[in-house]
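Below you will find the structure I want to go over with you.
What you see is the complex with one protein chain gone and the rest in place.
Chain nomenclature is as follows: A and B, assigned in order of appearance, with residue numbering initiated at 1 for each chain independently.
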Amino acid sequence: MMTDQQSPQTVTMRIDGREVTVPTGTTILRAAESVGIEIPHYCYHPGLSSPAMCRLCLVEVEGWPKPAPACKTTVAEGQVVHIESEMAQAQRTGVLEFYLLNHPLDCPICDQSGECQLQDYVFAQGREHGRGREPKRVLGRDDFGGDVLFNGDRCVMCTRCVRFMREVAEDERLCVVERGNRAVIDTFFDEGLEGSPFAGNIVDICPVGALVSKDFLHKARAWDLDRTPSVCPSCSQGCNITLQTRDDLVQRLKPRENMDVNGWWMCDFGRHNYEWINRVDRVEEPLVNGETQGWPEALGSLLGRLKEAKGEVKAVTWAHSTNEEMGLLKAMMEELGGSEVVYRSPRTVGELQLPGFPLLARREDLAPNVRGAEILGFTRVGDEEAEGGLDDLATHKGVLIVVGDPLEDQNENFGAQAELFIYLGSYLSKVAGNAHYVLPTTTFAEQEGSYTNVQGRVQRFWPGIRSPGSARPGWLILGALFAEFTETEAPIGADQAFVQVAKGVPEFGEITYRDMGTRGAPARKSAGVAGD
Amino acid sequence: MAYPYTHEKEVRILSKHFGEPEARTVEGWKARGGYQTLSMAFEMGRNAIIDEVKASGLRGRGGAGFPAGVKWSFMPQDGGRPHYLLCNADESEPGTFKDRELLRWAPHQVIEGMIIAAYAIRAEQAYVYCRGEFFETTQILARAIEEAYEAGYLGKDILGSGVNVDITVHCGGGAYICGEETALMNSLEGRRGTPRIKPPFPAQAGYMGMPSTVNNVETLSSIPFIIQEGADAYRANGTAESPGTKLFCVSGHVRRPGNYELPLGFPLMELIDDVCGGMKEGRTLKGVIPGGSSVPILNAEECANCEMSFEGVIAAGSQLGCAAVIVMDDSTDIVKEVRRMVGFYAHESCGQCTPCREGSAWAEKILRRIEEGRGTEEDLDTLMEVTSQMEGTTICVLSDSVAAPVQSSINKFREEYLSRIRTGEKAGVA
Partner (left out) sequence: MSEARRIPFNNPGWAGNTGEFQLTEAQVRGDEYVGKRPPEGGHPSGTSTYPYMLAEKDPEAPLFEGAYQERFEKIRSRYPDARSALLPSLGMAQELRGHLSPETMEQVAQLLGLSPAYVRGVATFYTMYNKRPVGRFLIQVCTNISCSLCGGDDVLQAFLNNTGTEMGETSEDGNFTVMEAECLAGCGFPTTVQINSRYYENVMPKDVPEILERLKAQGE
């Protein structure tokens, strides 16, 4: 019983001979984690309640009659915990044998293979040979609806999925049916998970191959995938993600932990909106009046044309452009004496909040950098579908600069009357056919850059796949032009580009790429920007 | 004689009025001296009641034998949050059939005990978690509670004392594990009856997260006597460590199976040979499970000097549990009966902890194979090791309950297993 004395703020104890000091109330599992020791576990997940039922995290605590579940037992002053003692190891080996009794061992055809915690733990500490001689229980597969396929035979009954749907999604569509050895995860008969916007997360948190993605089914082996930290471009939330790629194709998106943004989660809308990154109908080389040219020639002649141009300069971009691209576009416009930059971005009605992690919602703005455009003072035009609103640009007679937006909604005469039409984009849309200069840009997946999310958080992403042909990041192209124009030094890295952009923008202030790291950094609040 | 199971060696305190239909009625119960303890208890006050129960040494009758008064004293002393008293009437341990008898023959005894207990632990709401199968029993109990409300023993301001106690009968849905106190609380909350990890203990966070105490029917039935006659009178029966009388549920191969109320510490063989009329004609004793199917089996030699108290049965190599004495004569096929018991645990495992979920079903499959003559000698080693991996590794002790019959039977009746494995014959089975 706790007395009314002030309890000390930290506790010092020993784990496998190492002294560990952690805040009072920390569990053994977290204490071990803090010194880099992983205690095997299934049912524990930092984002969920701990039922302590998988019994894999049992550790030896000196002086205790029974092994203790590390996920639930809080540390005590002077406690001595053994994770690799003979007793604790035997414990784990024993529990793992139980797990394999009814497991089909179908690793060769299982998508989880290579990133499976059952595989890893058994490989590390399982018995060499199982003693089970009895026929295995066979449950088969069940389509849970949405993107989720359930393989009952592989399930370890950790109930992470049930708890996610109950505690985080607060949409209790999963349950454990029956009890004992007959227990199995299921939905309400045929109800399934269809329509649940966050159900895809249960595939991520399933420690084994019981819940797999139908979209990813048999597409790639875990060990063939390259993983790159990135930011989800599907809405202004900017969930931290990992691009998982093979052969320069994005195979799937997975959420990446960031407690300030998305926790461990992301929505299914963002998760499955990646096919466009793999589009192959790309502009690969600069086109000048329809003719392929090398970059030096193209940029050289463009510079000349720009300097000679007499007409007013107008520019349009979209909220998929990076902070760097937008910032350098703005600088360029100021240099050319152009009018304000407009941008378009699709918008939906209503947010889809994740009840158990309210910071995360699928936001109304369905593009990653609306806040960046707002901070830079761009004017939003167009409708909910990011269409229209460009009538004066379509018939503009001066200099027209388009960055990113393929302008699919515009008719083929867009920009036809422009004195000089420059198009920086990844796809050769019909409108781009009118451009004097088509300069191929990379997508976010192919370059380094940053977005500012709805919270005003500036977040970096890294190139995960190679760009086709000689496409270049927008900031590199605009940066080079700007430098030539102003006879200054061009940025040769996205970090330099950001510094250059941030100079004139109080919200970005002194933030650098180093500050952002992999988790982003908050922009300074400013009165001019719509509230969170 | 109304109740068919009586014996002159019995000390009938709890079972005094078994077999008397009138004792079920509130008037009949009052005529037998019932409900006198309420005003006594309210006058004594909470602390004195708890002290008296502590002094009586009454140990929980649900199986674990934890001192009831000590359990009550864990309840917070300050108000603010609702407290709950939960009466565990989910009697399901194979071999036990005492709570049903207490509830259907002396329902007011349980109600009286519950009112005192609820008052002592500051609970105004009490639930009787009844086994769902007990239809007739719960009907009787519900009628008795209704009568107690009419008579002013339940509800608001009981007997003008200012004490409020409500009792609600709650029927389970058919799950052995709900007899485990934390599973019972989950079940009462309308959840799957899975045991909760402790801490927090029920006295800190029980039903609905509020301070709760779970007591067995027999424990609560003992309270009126302790209040009425005092701790010393209670201690006049039983041993120093296991005071009082206990309902012994004797089943299996004896002539007169049934419930017998005897002082704790009563010799096992006297219980079997004298009280229960001995083994059936021409049969000899093979073994006894002294405390319900989840305790180790005693062989005939171990039974010889076993005294039926908490400490006495431990000394003999098993546990008293809930004093469900299952007697097996020489016609018993140990392999089959152990398989049946393990099958029960496999069926009743809630399925949350892996060792229990997988291990109980595995052990049953191995045992079935041995029973069918398809076993190997290695299977016995596997069984011993598998069950040892199930001991102390789970949230509740259901898993340990599988280990007890398996390990004790392999240790004590290994020859029966071996002959089944080697020849398929039921050696040692008369």
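Structure notes:
Here is the rule we use: a contact is a pair of C-beta atoms (placed from the backbone, for glycine too) under 8 Å apart; a residue touches a chain by one contact, two chains touch by 3 or more.
Small disclaimer: the values here were computed from a predicted structure and weren't measured.
In the full assembly, the chain not pictured is in contact with A, B, by the touch criterion defined above.
Annotation: of B:30, B:235, B:340 or B:369, B:340 touches the absent chain (contact as defined above). When the omitted chain is restored, the residue from B:14, B:87, B:141 or B:363 that touches it is B:141.
Checked against the full complex, the one of B:67, B:82, B:373 or B:392 touching the unshown chain is B:82. Across A:176, A:212 or A:407, the residue that sits in touch with the chain not pictured is A:176. By the touch rule set out above, subunit B reaches the unshown chain at residues 1-5, 19, 21, 24-25, 82, 91-97, 99-101, 104, 130-143, 145-146, 149, 154, 166-176, 187-193, 208, 249-253, 256-259, 289, 293, 324, 326, 328, 332, 336-337, 340-341, 344, 347-348, 350.
Across the interface with the omitted chain, subunit A contributes residues 162, 166, 171-179, 186-189, 191.
Heads up, the rule we're going with is that only the chains that are shown with their structure count from here on.
Per-chain CA centroids place subunit A at a distance of 55 Å from subunit B. Listing the residues of subunit B that touch subunit A in their complex gives 175, 192, 194, 197, 346-355, 357-362, 365-366, 369, 382, 386, 389, 392-395. Residues of subunit A touching subunit B in their complex: 51-56, 58, 65-67, 69, 72, 91, 94-95, 97-99, 101-102, 131-134, 156-157, 159, 176, 178-183.
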